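Note that one protein chain is taken out, while the other chains of the complex remain in position.
Entry: subunit A
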Amino acid sequence: MHRFTDWFLPAVPAARLAVFRVIIYAFVLIDVFLMSNDVVNHGYKPDFYQPTLLPRLLGLPPVSVWGAHTLQVLLVVFCVLGAIGIAQRIPTVGVAVCFWLWMMYSQGYGYVAHDHMALMFAVLLIPTAGVIAFSDFRPDRRAGWVLRIVQICVVLTYFYSVLMKWIASGSLIRWANGAVFVWAIMRRGSVFIRWTFEYPGLLIAAQWALLIVEILTPVALFVKGRILYAIVIFFCLFHLATYLSLGIHFLPTVVCWAAFLPLERLLPAYRRHTAPEAEVASA
């Protein structure tokens, strides 16, 4: 049991979560204003409202334009205060509530994307770590647990998509030998990728490669150091490629790969910090 809890609730330098919080809250603002910015437009389209289970249980009505702008303002205030670390409890809970509401309204009008799971659980769980200072390098299991759950969500985003391929297609072999990439490229492919139409065999090979990579993603939860960094870089490059070829950036998941990194080393105070515990828990 101890081995499991040491892995599931790892003692990492508390400052690691403080830096992760900055990254997440900065990205939430980018997301709300530039990516999942459909909520204001949804305010004009109440007849398209198809709420998912949670907003139905909460009895949430269709978003209004005024309501969408209010959420944006609140998220700016809470994200800035939460990232800086001012009166942390209220802004971190505020980000969690407002961002979940935002996403309920972003994804409640027909199409439901699956690139937000890790980000939504990051904002939901950050408040559970309590008050954290950028100068606190003591090992902390609450912070470690938040980061571990985000890591698991990132991995499941890929690994469970394999499960879904198996369920939806009846067979992984059928999926990998099929025309999913042809279908995707034909619908939304850019000039960088349309040349592959001439080589359907290459696209089938790429489907097998993607399937194998997705099956192997849990490895990221059990490796450290350069192997882990290589995995993170690989996925960042993979998503850059899907963005250039299909316009699919997957950034809400990409940003959560930061949960795998020893982010406290970005802090100037880390270099001045010489206590051994930070070394023990790093990476």
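Following the convention adopted for this analysis, a contact is a pair of C-beta atoms (placed from the backbone, for glycine too) under 8 Å apart; a residue touches a chain by one contact, two chains touch by 3 or more; residues count from 1.
One rule holds for everything that comes next: contacts and distances are computed from a predicted model.
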Task: Protein name as given in UniProt for the chain not displayed, "Cellulase", "Flagellar protein FliL", "phosphoenolpyruvate--glycerone phosphotransferase" or "ABC transporter permease" - done: "Flagellar protein FliL"
Open item on the list: Tell me which of A:T157, A:T217 or A:S245 is the one touching the absent chain.
Closed with: A:T157
Task: Touch criterion as defined above, residue of A:L58, A:M186 or A:A269 at the omitted chain - done: A:M186
TODO: Please pick, from A:L58, A:A133 or A:I215, the residue that touches the omitted chain in the full complex.
DONE: A:A133
Open item on the list: In the complete complex, the non-displayed chain touches which residues of subunit A?
Closed with: 5, 8-9, 14, 37-38, 41-42, 44-45, 47-48, 50, 52-54, 103-104, 107, 109-114, 116-117, 120-121, 130-133, 136, 138-143, 145, 149, 152, 156-157, 160-161, 163-165, 167-171, 174-175, 177-180, 182-184, 186-187, 197-198, 200, 203-204
